[in-house]
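A single protein chain has been omitted from the complex, and every remaining protein chain is retained in its original position.
The letters A, B and C name the chains in turn, as written, and every chain counts its residues from 1.
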Amino acid sequence: MFGLKSDWSVKANDRYFTLDDYSAAEPRWCTGCGDLAILASVHKVCRENQLLPENTVSVSGIGCSSRLPHYMKTYGFHGLHGRALPVACGVKSRRLDLDVWVATGDGDCFSIGAGHWIHALRYNMDMTVLVFDNGIYGLTKKQTSPTTPEAYQTNTHPGGAVLPPLNPLTITLGVTNISFVAQVVDWNTPLLYETIKAAHAHKGTSFVRIVQRCPVFMDVMNDELMDDPARFLLLNHEQGIPVPDGVSKMFESQADHDPNDLSAALGLANDRTKIPVGLLYRNPDAGIYNELSSQGLDFTSEDKLAGVNEALDKFLI
Amino acid sequence: MFGLKSDWSVKANDRYFTLDDYSAAEPRWCTGCGDLAILASVHKVCRENQLLPENTVSVSGIGCSSRLPHYMKTYGFHGLHGRALPVACGVKSRRLDLDVWVATGDGDCFSIGAGHWIHALRYNMDMTVLVFDNGIYGLTKKQTSPTTPEAYQTNTHPGGAVLPPLNPLTITLGVTNISFVAQVVDWNTPLLYETIKAAHAHKGTSFVRIVQRCPVFMDVMNDELMDDPARFLLLNHEQGIPVPDGVSKMFESQADHDPNDLSAALGLANDRTKIPVGLLYRNPDAGIYNELSSQGLDFTSEDKLAGVNEALDKFLI
Amino acid sequence: MNEASELIAVKQIDNVVEELPVRDTAIAIREHIVEIVSDSGEGAQKCGQTLGILSAKMGNGVWTVEIIPAEIQPPARTPDGASGIRVRIGDSPMTNTGNDADLVVAFNEQVLRSRIGSHAYNDQTVVLLDNMWASDSDEKIRNQYADALLEFAECGLTVHELPIQEECLKVVPDPRKGKNMFVLGLLCHIYSRDTEKALAEISKIFARKSAKVVESNHALFNAGYAYAQRHIEIHYEIAAHSEPDHRMVVMNGNQAVGLGIMASGMELVAMYPITPATSASHFLADEFHSVGGFVHQAEDEIAAAGFAIGASYAGKTACTITSGPGIALKTEMIGLACMAEIPLVIIDVQRGGPSTGLPTKVEQSDLLATLFGAPGDSPKIILAAATISDCFHFVILARKLAESFRIPVFLLSDANLATGVQPFERPEVADDWFAAPIDQSPWDPKVLAYDWDEETGLSARPIPGMRGGEYVLTGLAHNRNAKIAYDATTNQVGSTMRSRKLAALADTLSPPEVHGDPEGDMLVIGWGSTLGTIEEAVDVARENGHKVSCIHLRFLSPLEPGLREICSRFKQVMTIELNYSDEIHASYINGETRRYAQLAQLLRAHTLLDIDCWSAVYGNPLQPGKISRVIIDRVIEVEGGK
Partner (left out) sequence: MNEASELIAVKQIDNVVEELPVRDTAIAIREHIVEIVSDSGEGAQKCGQTLGILSAKMGNGVWTVEIIPAEIQPPARTPDGASGIRVRIGDSPMTNTGNDADLVVAFNEQVLRSRIGSHAYNDQTVVLLDNMWASDSDEKIRNQYADALLEFAECGLTVHELPIQEECLKVVPDPRKGKNMFVLGLLCHIYSRDTEKALAEISKIFARKSAKVVESNHALFNAGYAYAQRHIEIHYEIAAHSEPDHRMVVMNGNQAVGLGIMASGMELVAMYPITPATSASHFLADEFHSVGGFVHQAEDEIAAAGFAIGASYAGKTACTITSGPGIALKTEMIGLACMAEIPLVIIDVQRGGPSTGLPTKVEQSDLLATLFGAPGDSPKIILAAATISDCFHFVILARKLAESFRIPVFLLSDANLATGVQPFERPEVADDWFAAPIDQSPWDPKVLAYDWDEETGLSARPIPGMRGGEYVLTGLAHNRNAKIAYDATTNQVGSTMRSRKLAALADTLSPPEVHGDPEGDMLVIGWGSTLGTIEEAVDVARENGHKVSCIHLRFLSPLEPGLREICSRFKQVMTIELNYSDEIHASYINGETRRYAQLAQLLRAHTLLDIDCWSAVYGNPLQPGKISRVIIDRVIEVEGGK
């Protein structure tokens, strides 16, 4: 059963956490907002893994999506627009014991945060990155985001967005040292849950692009998609995201895809006819930066004293 | 002959420009620096096209490479580290008559400027972008850049660079709306010239990654490459970069590559065994942002007066 | 309880409303402040805006301020979700939000609680509350409603319950989107507004919708009007102060900024969305094309500034619009514009700070950051708009200054101006307001790229396309010839020339005018959107016999001349600002440790006089009543102390 630990005997004295232990204030997202589903899945993954609330940190930027930390009863860092990733990397750098989550939006991650996006992926620190991609600026009320569909009318482009939308997957898959790239939609909650769970279980940066409904400002993108499941392509593979019972039959189009195959992943990402859902790419062997950045965590005061003194002595005259 | 105009009759009264008309102060790059070769090619392309010096603007960031504008006898903008692209886009936005060149370095473009790199490529404004990629921070004296080879010792990573180098081509090819992606090395001057010439002739943003020698701070990367022409793969195609006489035989490995084929380009970019040289991708139909941003250039004072008055009158009470 | 309250038909006795007599003897009043508060999405703002525009059209003075919840879709029936508007209408020009409201219409009791928490009302305020909640099917809601009524009574408020929903249901099946027009009808009767004009406004609002929509909204309006006629005794008249057909426009500060940009001849705005600045760009996205202009939404604030700078370098002075966090990000670019002398207009619609702070609320906290933000000596011009009309005209001034002085110019506005609506005289746009077309005639190659005039630091600039003017702009230290130079004098000379421009500009300015007597016990100094409030507060103090005057600064860099002289004619000087300062009497705070409000800090250095300050970061616009008390208290304290 969900959340029930399979082996009660191991740490019988431990605390047991329910969903409530991860849920803080009532979310202030709009009715029907996809963020709610994502939050619920995150809560469930926390419970499933019985994460210690005090050792869990969710880091975000600014945007509707970036409110997530406030709805988690864990440590949280609701920082600056576009800067969730560098902060999260810093949090993890010397605290391997912390379970780090990042909640970011399409504007936050792909526009103002684009440079950090590329570089955080390179660092491949052990954290779970969820991009809430609603194809619009939600919090600031309907401006064009990098993923806004072309010709969609926004407040900054009343005549319709002028650029073809950026494809976050093709760029992500182009970054050396990436280790986990998945895509999912918020309204398929069982699959969303499994995807986030798999992302969390992965060691390294797991990047999950979640196509997210914003019923208030993005009618086209999500409504059309929700009504047209044929647009999606479910990726199946034993090393991929486990597809829960009943979910598989919701997808007309499916494909076997080996997540170790980068060029196949690129092919899927570049295919404009279908939106792949599942695990596109995974490389468990990519170097993990926090293994470097945490060097010397075990140094005692004596070690440090010795180190400073030795360094100082080089300058003795 | 180079630089000689084929049809003298057309604008007989016109000025004729020699290389000197494009060359300003004596370059202050180190002996053997690849930047010198790039500058020479740029001068030659200017002369070949008889660009009006007063209508030519070179924009750069900060770095050794970004000194280029100072060695051009045209208008120039030597701006801020990482910000050449937004400035260049601004220059072009309402000045379709200006021929805009961008000189940027691997740190300038792929590290601090990474967000602009992605987005300027999306805008696809009509300009020629030359990335002087020496795999190192030159001007600040040998720190790791995103393209520094793994394990190469630098002043910030005396134990050797810790990340596998970023691959600028795979990311670039992942950006929607890109229209011209080429790669070349500085020491094959005929090919360098042809590549820059083709880039300049292309309408839209032409992105050229130039593998550039920095004999002072990057011994491995370029020396090894120069000594090992077998590492390169020359791309041939009638729509590609014209390969000058004699150049072809310098390349052991060659391939026919159709620059209209994005997935083939991705395959080449992702292949770690060979370094492709030539035109990887070209899409003459990608939307060009300056066609939008220059709207209304023809407005007269009367048009404007009418426009303001109409707008104001909507607020009349 | 006040008179007006007693005049209200507190309880709806029966539904046979058409039998009740029409009440139409209106009491003349000079001004009133009306609030309409609702859940987000119920249209309180539209209702108030229409009331405001209508009143402006009738020749009244008007000032409106929006009450904006922080969330997109805040939960219904919660204090945090309060969305609404405050409209001040008077028989003379209204210059600020005023004091406590005189009348409020609330769509539910929870949103009312929020405003009570913000001290918007007093026991004189007439509170009209929809009574639908009393009979809600949900017991919890009924209880909340009952509890709130008790709570309101306890804080001395008299609440009049009105069957708004009930009445609307007679007209439309779902009044959630329509109640606001019923309330507009109510208010139009209460304030004797011109119904024809009102109906015309309603038609305008729904112009893009079907005729049926217009019709039902007209019906709701009429129902509200009729209801008030029959059941609400309060009925006022507010005289016009101007001819209704006087050429006035009415708009908010961000619209004024947008129109100013259009009228300045600038053709490019590069921006990145940020509250409360974005709506100026929205406006331009809709309208800019009609003057041939273009709005570029950049990938971030740095790129927006870079894009604008690029365009400016290429000959067309461009503009970037942002708020505090965006200013922080643009710091390096602005430093470049100072150093390389690139004309640039930066509009900063200030919000509550620091950091992400209070995105929808007002503050005047960016003065020192814009003045001193860039490392190294980076002189620039800073203007502050004090009125919505300034928001328009100062953009035109800013563009001209930027080009003449080859310098970045900040225009400081704020959230209060951005969303406040006020009528002002329709500007008569002249084509010499527009930037000259790009000059492409050859440049005299003997004239250097920075051919600084020794005295003023001014120089003409070559523009790409000018033959013979080719130069390379750089942010490195450079000489008159735009060449990089690291020697000992180049940077000193360049810095001197750039600084000299400010002194030369200051030389052309006049001292600010004193509002009130030219000398006295207290001079109050303000800047930005607080102008109306401060002048009104000073007037109150003067009426109370205190020798108080005020000045209001529009130029913050360089400062207007004569300040020390003006200040020294008063026994005491203080600034009133919407930013943080330490209170005088607090732990660890003394003459040495006190951190002063931002203008006060500047003026203390500038005048060497002991300039005091009162400031706060409540996020709300200042009320003249509160400020007059602050002023009077300080005057008395000082006199008492002496």
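Following the convention adopted for this analysis, contacts are C-beta pairs under 8 Å (C-beta built on N, C-alpha and C of every residue); 3 or more make two chains touch, one makes a residue touch a chain.
Remember, it's a predicted structure, so these values are computed and weren't measured experimentally.
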Touch with the missing chain holds, among C:E267, C:E363 or C:E403, for C:E363
In the whole complex, of B:G34, B:P69 or B:G82, the residue touching the missing chain would be B:G82
From B:S23, B:S41, B:T74 or B:S111, residue that would touch the chain that is not displayed: B:S111
Check each of B:R15, B:K141 or B:K249 against the chain that is not shown and name the one that touches it. B:K141
Spell out, residue by residue, where the missing chain touches subunit B. 26, 28-31, 33, 62, 64, 80-82, 107, 111-112, 114, 137-141, 143-144, 146, 155-158, 216
Touching the missing chain, which residues of subunit C? 70, 80, 117-119, 324-325, 327-329, 331-332, 335-336, 338-340, 350, 352-361, 363, 365-366, 368-379, 454-456, 474-477, 484, 486-489, 491-492, 495-496, 499-500, 502-504, 506-507, 558-559, 561-564, 579-580, 582-583, 586-589, 591-596, 601-602, 604-606, 608-610, 616-620
Can you list, in ascending order, the subunit A residues touching the missing chain? 24-25, 52-55, 57, 59, 69-70, 72-80, 83, 85-95, 97-98, 115-116, 118-119, 292-299, 301-312, 315-317
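Just so we're on the same page, only the chains that are shown with their structure count from here on.
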Two chains joined by the most C-beta pairs in contact, as defined above: B-C
Could you tell me the distance, in whole angstrom, between the mean C-alpha positions of subunit B and subunit C? 45
Calculate how many whole Å lie between the centre of subunit A and the centre of subunit C, each centre taken as the average of the chain's C-alpha atoms. 39
Taking each residue of subunit C in turn, which ones touch at least two of the other chains? 299-300
Sites on subunit B at which at least two other chains make contact: 115-116, 118-119, 292
